[in-house]
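See below for the structure under consideration.
Omission of a single protein chain aside, the complex is shown with its protein chains in their original locations.
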Amino acid sequence: MADKVLIVGGGISGITAAVEAAEAGLEAVIIEKNTYLGGRVAQLHKYFPKLCPPYCGLEINFKRIKQNPKISFHTLSEVKSISGSEGNYQVTVQVNPGYVNEKCTCCNDCVAECPGERANDFNYGMDTTAAIYLPHEMSFPMRYVLDKNACGSGCTKCVDACKYGAIDLDMQARTVEFNVSSVVFATGWNPYDASKIDNLGFGVAKNVITNVMMERLAAPNGPTRGKIVRPSDGKEVKNIAFAQCAGSRDENNLDYCSSVCCMASLKQATYLRDCYPEDSKATIFYIDLRAAGKYEDFLMLVKADENVTMTKGKVAKIEEDPATGDVTVTVEDILGGGKVEATFDMVVLAAGMESAAKGANLPADLVYEANGFMDSKQKVAGLHACGVARWPDDVATSVQDGTGAALKSIQSNGGIPKTADAVEMSGGN
Amino acid sequence: MADETVDKTEETAGAEEETAAEAIAEETAVTAAEAPAEGAGTEVPVVAETAFEGEEPAISEAAVAAPAKEVVAITPDVSFVRDIIKGGGVDLKKCYQCATCSVVCNVTPNESPFPRKEMMWAQWGLKDKLVGDPDVWLCHQCSDCVAQCPRGAKPGRVMQTIAKMSIPSLSKPGFLAKGIGNPSSLILMVAIPVLILLAVIARFGHLTNPERGEVVNGVPVHPGEIVYGSFLGHWPIVIVFSTFFVLSIIIFALGVRNYWGMMKKHVQEEGNDVSGSGMSQVGPVIGEIASHKKFGKCDETKDRKISHLFIFYAFGLLFAATIISTILTDFPLLWGGEGSLSPYPTISLVKLFGYTGAIAGAVGIGLIIINRIKHQEKIGIGSYFDWLLISVVLVIMITGIGSVAFRKFDVGVVAYPIYFVHLSSVLFLFIFAPFSKMSHMVYRATAMVFAKTVGRDTPM
Partner (left out) sequence: MADPKLGVYICSDCGIGEALDTEKLENIAKNQYRIEVVKTVPFLCSQEGAQVIRDDINNEGVNKIVIAACSPRVNSDTFDFDPAQYITERVNVREHIVWSQLPAAVEEEPAQEAGTEAPAEASGDEAAAAAPAEAAPETAEEPAEAAKPAVNENTQEMAEDHLRMGIVRAQKSEPPEPVIEAVERTVLVIGGGAAGLTSALESAKAGYKAILAEKEAVLGGWAGKMYKILPDKPPFEDVKTPDIDEKIAAVQSHENITVLMEAHIDSIAGTPGQYDATISHNGSTETHRVGSVVMAIGWKPYDAGKLEHLGYGKFKNVVTNVEVEEMAAANNGTISKPSDGQQAKRVAFLQCAGQRDPEHLPYCSSVCCMTSLKQALYVTESDPDASAFIVYKDMRTPGLYENFYKAAQNNPGVMLTKGEIVSITEDATGNIILEIDNTILGEKVRIEADMLVLATGMVTNMLPEGAEKVTDLTPEYVGQWKETETQDGIIKEVIADPVVLNLAYRQGPELPYLKYGFPDSHFVCFPYETRRTGIYAAGAVRAPMTAMQSANDGVGAALKAIQCVELTSRGQSVHPRSGDESFPEINFTNCTQCRRCTVECPFGVLDEDEKGTPKTNTSRCRRCGTCMGACPQRIISFKNYSVDMIASQMKAIKVPEEDSKPRIVALICENDAYPALDIAGLNKIQTNPFYRFITMRCLGGTNLVWIADALSAGIEGFLLIGCRYDDDYQCHFVKGSKAASERLGKVQETLSRLMLEAERVTQVQLAMNEWDQLPKIMNDFAEQLKGFGPNPFKGF
């Protein structure tokens, strides 16, 4: 047995699978295509229902990774091929260059010199960084990255600025081989491209944003340093609307419920209320408010705020007033209110989650259901799926699922590798 | 007024022995004679008014009996739900009440908008609520809702199905409506006009050797040529067509009366009162229809406005043609005078209107077909109910033009059969106008007048 599991995806469920497996005694290697571990949760301001920061959970998980020799990881990496069978898979991984090596101390001298500029994908393009940048404050590994597409030709300013010789413009992609007993796919999700929803004005009306963007607007390390203002004119947002099921539960877009958007919007309503406690108002337009289980308490909590209104009816038309930048939504207030138009400073589309594995052409014989989520029971032994790759769900459930995947990978390994220091119990009864 | 219409028809029919060009003009024109139902809505107010006065006391009682927003007992009816599904609302049950449809609909009023509530009623099988519902006919079948519905429930289709299913309770006898709405009984329905015509021809016309020429007022007319008049004489046609035309008008009249009453009841049950005769609203409605303003509000199927306008004005023109030929031919004939000036010179109003009408109609129907094919992916190709009307009109146009052509080229073998098909299809249209989709021109117009009357109009 290879005594090792390879985990595709370094988001919260992938990290969990790795850490839980490794702490049980199985070696784990994480393959992450992004420049840092943490995935989508790193871009969230707070978790529902506790309104606690995802950074907190990431901190502990990173600590567990740092202190555990059984865990290794590669960022900027993608799986190229998988061959073999359960217990003995050969996996080829391509590690792409970030043009900055382990010598980087994060001193930031390079940024001061860098003339390049790039849209900041961490903030969903709502601000920019230099061509060389630190992805975010909790980047793990804590290392700068160079976006060569944003570099002027022949520019070496950053190289000259770095006294540690950490920047290597000639860095090449390299391939790494792994022999593992199983592969866990924790490929996670992408926010649904809201511009595909033709009647909700995303990309047309400037002050229509998506829920993931709202997370960044509220975050202290977001484009506005946590101040919720509108993209068009930086005006403080005092009157906001949340359009639920923007793309979700919709045959023309995502034909399933994304599970988290209701709770996310309730949470984001509190962002605004915290930002402007005196005079901010939020309205949530919904089909069904899905606060399952004990999340109901959170729904009640937000409902108790008289400045938060909830109206049953799907927003199906959004228009911008070009003069003011205000946004008008049309909706039928289903409980007898008739068809109404209401105008807001900004509208947040509760856009859903789309399986990132969908159309990613993963080099493995995987079984997907109609929407691109993986079956929990894969037909090929030793290939496992967990987290949102398997089912659109919240963080707690994805973590729970990642923990389960850890056990599956141990089973694929025929059990836990025997270690010297472990003392066997004689018999027991 | 009713008489006048009757006269017209008689006379139109009277123009029968005229060249096929007129013939086309005429028969189609006769159909067009009903266009006012949509175009001018001539008989609507009359009927409406009588209906109204007739029911005045009853209504005020009803109004008292139905105070606003009391608890309404509802009786779910699975079989009715199944009927709607069978009738064409196949995706009805997919609706999960998000109200996207009501929002994207540009034709619905803002207060208790359609089609969301109709979807709800339909899902629960609440027949009574749907029957008197003005909105069912207010729907212009834009299909914006069909295109946008997140569940693929096709509300537009459901609305149409409900409308179709309400016809039997409006236009009597209901079995004709049921029959025409049901593909399996198509042959039977087609047989009706065909047999009637065969019978009439067998009795009054010449199924065999029509070339021998017809004798009008003792004078043989154009012996040896193809003369449709000699196939079936002038007066038989006048009688047959005008009879069924008048019948249709009466059925419509009663239907409108029915419908008006139902809508009143419905509105009162919803807790609103109805006042005003509706007379005052006829004008505006005519305006709206003439301009096809509401069609203009459709997003998905904007192009529909044009095609429908073509058809609509085609009927108008052919109607005009009929009037003229009536004045020129039938009146004199009736008074025993020289029924003639016929065949009309090629440059004559009758022919001008006749031809342009025919062409406009052909173009319109062509456009409609093209549009439907163009949109089928997003909103479906349409129902049997739609296609029946489209086909009939198409057949009328083609056989009409065909009759002229083959007469000119003097190919009797083909000309007479085509002319026969032409006559039967026109008669088909007459007989089934109140039961087929054709009835929308009357019932929608009625619903529009009613909506305006109760202040349930679309914000423009």
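Order of writing sets the labels: A and B. Residues in every chain begin at 1.
The definition used in the following text is that contacts are C-beta pairs under 8 Å (C-beta built on N, C-alpha and C of every residue); 3 or more make two chains touch, one makes a residue touch a chain.
From a predicted model like this one, the values you see are computed outputs, not experimental measurements.
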For the chain not shown, which residue from A:Ile30, A:Leu134 or A:Cys158 touches it across the whole complex? A:Leu134
Using the touch rule from the top, list residues of chain A that touch the missing partner. 12, 19-20, 23-25, 45-47, 50-57, 59-61, 64, 66-68, 103, 105-108, 111-112, 127, 129-130, 133-134, 137-138, 142, 163-164, 219-221, 225-226, 249, 255-259, 288-297, 300, 312, 334-336, 369-371, 373, 375-377, 391-393, 395-397, 399-401, 403-404, 406-408, 410-411, 414-416, 419, 421-426, 428-429
Listed in rising order, the chain B residues that touch the chain left out are 69-76, 78-79, 81-82, 85, 93-94, 96-97, 112, 117, 120-121, 123-125, 151, 270
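Everything that follows uses one rule, which is that only the chains that are shown with their structure count from here on.
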Per the centroid of Cα atoms for each chain, what is the distance between chain A and chain B, given in Å? 58
Can you tell me which positions in chain B touch chain A when the two form their complex? 96-100, 102-104, 108-113, 116, 148-152
Tell me, which parts of chain A touch chain B in their complex? 199, 245, 249-253, 287, 313-317, 330-332, 334, 336, 338-340
